[in-house]
Structures are given as C-alpha cells and as structure tokens.
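Yeah, one chain of the complex is gone here, protein chain that is, but the others are all in their spots.
Every chain is named by a letter (A and B) in the order it is written, and numbering of its residues begins at 1.
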Amino acid sequence: MSERQITFEVLRYNPETDDKPWVQTYSVPCQEDWVVLDAINYIKDHLDTSLSYRWSCHMAVCGSCGMMVNGEPTLSCKAFLRDYKGSKIRVEPLSHFPIERDLVVVLDDFMGKLQSVKPYIIPKKEKPVEEGEYKQTPRQLKNFKQYTMCINCMLCYAACPQYGLNDDFIGPAALALTHRYNLDSRDGGRSQRQEVVAQHEGVWECSFVGACSEVCPKDVDPAGAIQQMKIASTVDWYLEHLMPWRAK
Amino acid sequence: MSRKPYVREVPKTTWYMRNGRYMRYMAREVTCVFLALYMAGLVIGLVRLMQGPEAWQSYLAGLSSPVAILFHLIAFGFACYHATSWFNVTPKAMRIPQGDGFVPGKTIVGAHYGLWGAASLVIIVLMGVL
C-alpha cells in the first residue's frame, strides 16, 4: 500500500501550561485511504499521547470529531487524505467555540440552546400508546425528514459568521431542529417555540450567508430551514396585525 | 480549578476576509449599495421633474455625461450580480411540495429568471423601445 508523508500542523492548547494556543507539527506516514482522523489517531498512538480530541464512530454519524481542516469545518473521519493535495494539513479546533484543550471545544452553549427550542414533540392532542401509532404518510414524513438528519456535529456553528460575531444567536443546528418539530404532522408546539425562534437572536440574526448548509455533512440545509421560518414568522406577524380576530 | 477555556476573538471589521465564502456573501450584500445609489438618482429625477422642464432637461443632460453612463454601467453590472446571487439561493427558502418530493431547485431558479426576463420585456415595451 502506498504511503505518503504528510506534515500535520495541529493547534495545541493546554490551559494548565499555555497562555494561548500554539502550533505543533507532526510528520505522519499516511496510508492512501486514510482520513485525517486516522492520522490524528496515529499521532496519539505513536508520536504524542498528550494530544486531546474527541472521536468515536469513524463513520460520520456520532458527530464527535468536527475540526477545522485547512480552515474548513470538517468531520475528520470523513476528510479523506486523497482530497488534500500537498504535503501539509492544518488541523485546528472548531472556530467560534472556546477551546477547552487542544482540539476539544466547549459545547455548553449549544446544549443550552438546543434545550431552549423545545426539540421534542408537543402533541396537538395527547394520545395513549395503547391506541397505536399516529398515522403519518410518507409525504408528511418527507416534509421534515431532512431536518432530522442533524448529528449535532457543530460544523455549522463553526462556519456561521453571525454566530462568530454574536454568540447569542440560537444558530443553525438548533433552529433546523426547531423547524423539524414544527413541520412534524404529530406536533402542535410551534407557538411555544416561536418565542425563541421569532426573537432577534432567533431567525432574524441570520443574514443568510448560507455557509452552514455548505459545510453540513448530512445535507440538513439549516440555512433553508431558517429562511422558511423567517417567512412563516412574517406571515404570522401580518396575520396578527391585519386579522387580529385570528389571534389565539 | 484547572479549566481556562480560550476564546478566539473574531475580528469585528475584517471577519469576512477570512474565506471566499464570506467574501461572496459580502459581495452579494455590498452590491445593493449601487442599487440604492441608482434609486437615489431616480428620486432626484422625480424632484427635478417637479421643478419644471428646465430642471428636468439639466437632469437628463447630467445623465448623459460620461461619468453618469459609467456609473449606470457599473450599477447595472452589480444589480445583475445582486439579483442572480439571490435568485440562486431562493430554492432554500421556497420548498414547494410536488408529488412525492419537492419542486426542483432548478425550476424555482429558472422561474425567477423567466419572470425577470418577462418583467424586463414589459418595461421595454412600455418604454416604447419595441
């Protein structure tokens, strides 16, 4: 199997010894079919056991191993070395998040925001389990299915310049999941979620750069979800003001 | 406590220089300035029209100056960029159910171009060019 020597420039930060992050380089003998994560695992196993990063499934579904690879938010388990020409690859922790250590970032902000949008079914009418499943046609399923595919990998937040400038922004993934539940035929909780969605830090903070959708490894298209919610919120506003008798 | 999370500041004024994606976005946004200037020119025209034939004539003369023509060419170019860059992202905001799926993005973008062309044609006809 052909081998390729690649220099990895890895951003290191140890809060106990460093004032700020710095770059360490490692020269790694890489196999042709490796992904960036394989090279990082090689570093951990053979060159430097102190390098910290998150990973688990190695099949792009657990969402642990998001990193900036050559400046682009990427799942390192799906970043094939064959797609990187040249002999150098730069690896940094995801942008816009505080660095806990090395390639590990602090995710508290997202976890709080996810909870704030009530990402669960709020049924229109409670139905006991004994009465069986809610009927949902393939058509109704398709309506929201795309937005269920989010693996919470945070690449979209690392790509979103608005989140970088103002971290009060609820952000792409959490809003896409809000949209997912709003569109679900079993759900009746949209009005409860609107409080968060329609505020300034909700959909209106988004200026539709579209970067989130471009980097999304699961084609969730959060940018689309947010624009659709803007339209729906606008319609709400007009209905409320032009037809006040329709208000709840 | 050993924790000391490090926050990387995002430069407030030059953030969009960081990559091509942001630059393209800024180009889409900034081009609207030229549209605004053009609109301002039109408003000035209206004002001049109200002021009487002489004012109107001098306005028209101003429009035919090389500087004004150059400005309009540039504004037209940017207007096209602004419009097309928005047309191309419209499918994201418009999800129209069709059969088992959704109306393809290409159709939505195509419809925008079609409407644009049709509207331009109507205006040209109204102007009496054709």
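We take it that a contact is a pair of C-beta atoms (placed from the backbone, for glycine too) under 8 Å apart; a residue touches a chain by one contact, two chains touch by 3 or more.
To be clear about the criterion, contacts and distances are computed from a predicted model.
According to UniProt, the chain absent from the figure is "Fumarate reductase flavoprotein subunit", selected among "Branched-chain amino acid ABC transporter permease", "Fumarate reductase flavoprotein subunit", "histidine kinase" or "Ring-1,2-phenylacetyl-CoA epoxidase subunit PaaD". Within the full complex, the chain left out of the display is in contact with A, B. Summary of contacts with the chain left out: across A:His46, A:Lys88, A:Lys124 or A:His200, the touching residue is A:His46. Only one of A:Asp109, A:Asp184 or A:Glu205 touches the absent chain when the whole complex is considered: A:Asp184.
In the complete complex, the hidden chain is touched by one of A:Thr7, A:Thr25, A:Ser87 or A:Gln115, namely A:Gln115.
Not every partner is drawn; the one left out touches subunit A at residues 1, 14-17, 33, 44-46, 49-64, 78, 80, 100-102, 104, 106-107, 111, 114-115, 118-121, 123, 127, 129-130, 132-138, 140-141, 144-145, 148-152, 177, 181, 184, 186-187. Annotation for subunit B: contacts to the undisplayed chain at residues 1-4.
Everything below uses one rule, namely that only the chains that are shown with their structure count from here on.
Mean C-alpha position of subunit A lies 31 Å from that of subunit B. Contact residues on subunit B toward subunit A in their complex (touch as defined above): 2-8, 10, 12, 15-16, 18-19, 21-22, 25, 29, 89, 91-93, 95, 97, 100-101.
Against subunit B, in their complex, subunit A makes its touches with residues 13, 15-16, 20-21, 71, 95-96, 98-100, 106, 138-139, 142-143, 159, 161, 164-165, 207-211, 213-214, 221, 223-224, 227-228, 230-231.
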